[in-house]
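Omission of a single protein chain aside, the complex is shown with its protein chains in their original locations.
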Amino acid sequence: MELYFFLFFAIVAVASSVAMILQRNPIYCVLLLIMVMISIAGLYLMLDAQFVAIIQIVVYAGAIMVLFLFVIMLLNLSREEGGVFRIQKPLAVLLATLLFLPVAAMIMSYAGGGSTPPAAGGDAGFGEVEQIGTLLFTKYLLPVEIAAVLLLIAIVGAVVLTRKGTVSVGE
Amino acid sequence: MVVDPMILEGAIALVKIGILLGVVFTTVAYLTFMERRVSALIQDRLGPNRVGPMGLLQPLADGIKFMWKEEFIPASADRKLFAIAPALILVPALLIFAVIPVGGEVTIPAFTLFGLQIQETTTTLQIIDLNVGILYILGMTSIAVYGIALGGWSANNKFTLLGGIRSSAQMISYELSLGLSIVGILMLTGSLQMSKIVAAQDGFLDWFIFRQPLAFVIFVIAAFAENNRLPFDLVECEQELVGGYHTEYSSMRFSMFMISEYASMVAASALMATLFFGGWHMPFEDQVGPGLVTLYQVAGFLLKTGFFLFVYIWVRWSLPRFRYDQLMAIGWKVLLPLALLNVVVTGIWMLV
Partner (left out) sequence: MAIIVEARKMTLAERLYLPAVIKGMLLTLAHLFKKKVTMQYPEVQKILPPGYRGAHRLNKDEQDRVKCVACEMCAVACPADCITIEGMETEWNDREKIPRTFQIDMLRCIFCGMCVEACPEDAIDMTDDIELVATSREEMIWDRERLLKNYDETKDQEGTLGQVLRKSRAAFTRLRGDQLPDPGGPGGH
């Protein structure tokens, strides 16, 4: 049962990401990316990480992709012109292969050594909000604070950038 | 033959889903009727009262009419997206109901059906009690925007496109206030689970409306905006956008947009009842006989939901529409700071 669900989500995720890259219509690309996000959320759910799964949907599928869609609709982007990325193509293939190698090596090591990834759902409350919250505010406090400051800088920067124009027009 | 408990559990879940869908669709159908009657009464008219006794069969007549209408697709539309957009908005609206608790535990006595022995089982009147229930609801509301945005874009019409763009900006803006207004409740409850939120309000004075009145006001306003209902229906405003995102839709596809709008209204009303008005908890529960208490609670929950549905309609026919800049100003400059303030005040209150 679990295997079938895994296969379903995995195949949907891989197939939609491949289709997203091959697709030339930006709106379809956004939709396929949402499909990828949701199927990855499904994979998280299978690992008992309900919180992460829902956050994946709320933040990525629900907010970030809406912004993508918003921008694409606002700019009224039509089909991407072919040929613009001709030089980049072989480079991309090379880079992707290089990046894939370590991942493949890791997978091979699991398959060969017979050791399985750490089992999910080992202790009660795994993946629940309380545990994640406790971890975020104790063990990973510094990274959280750094991320918070980074976001704050981004917000202030955005406000400054938008304010600048209006002030100069006003004067 | 004794039924396996696993299969029994699945069967009960299916039955619950079936009943819930039936109730939701009937409510939606009669909500359109209620909208027409209440709007008529507010305008000193009578409204539809000819089809069946008191016009009660009007939704049925409307449904039949919709089915026989021509299914029109504009020549320049993106046919694939145009076809799936109504489903993209209806499905999330219905999925929200999965986590809303309608009542407490009920015990089904053992009985025999077609030779199958079914044991005594206890089940809650809720399809699934996710431990991230509230976040699940927020996730579903955030997904619902795609149906509107894509419906608007795929028709290849400038009015529908404007409607779609407006909806995506509006939904993102108000989702924040919607989510933040609930944070106070989550802090007081200490859980994201719907059943625990309801359990935290078992006494009448424990209802969150008394403990989080500001959050309630923010939640109601944000929910109105999320549902694209007046005074925030800029997504489909008739005067500027000729109906907005669904201008080019007809027949059953159009009615699917309508069904999902009303279904999300029902969901939002049920959420208002659940989060702020004690869910299925009612005052004087312990004075009702043990056999009737579940019935009393479910009836109470439906009554609360029905009241908020009436408020939805009442507001629609009372208030004028906001301008788009006003809408954004209220969302970002008023509701969001107020929601943050509510979180801070709740935190201080909890510490003291």
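To keep things simple, chains are lettered A and B as they appear, and every chain counts its residues starting from 1.
By definition in this document, a contact is a pair of C-beta atoms (placed from the backbone, for glycine too) under 8 Å apart; a residue touches a chain by one contact, two chains touch by 3 or more.
Note that the coordinates shown come from a computational prediction; the quantities given were computed from them, not determined experimentally.
> Going by the touch rule at the top, give the shown chains the omitted chain contacts.
When the full complex is considered, the omitted chain touches B.
> Please identify which residue in B:V242, B:V315 or B:V345 touches the non-displayed chain.
The one listed residue touching the chain not shown is B:V315.
> Looking beyond the chains shown, say which of B:L41, B:L56 or B:I128 touches the absent one.
Only one listed residue reaches the unshown chain, and that is B:L41.
> Counting contacts across the full complex, list the positions on chain B that touch the omitted chain.
38, 40-46, 217, 314-315, 317-319
Everything that follows uses one rule, which is that only the chains that are shown with their structure count from here on.
> Flag every residue of chain B that touches chain A in the complex, lowest number first.
78, 81, 130-132, 135-136, 138-139, 141-143, 145-146, 149-150, 152-153, 161, 164-165, 168-169, 171-172, 175, 191-192
> Would you mind writing out the residues of chain A in touch with chain B in their complex?
27, 31, 34, 50-51, 54-55, 57-58, 61-63, 66-67, 69-70, 73-74, 76, 128-129
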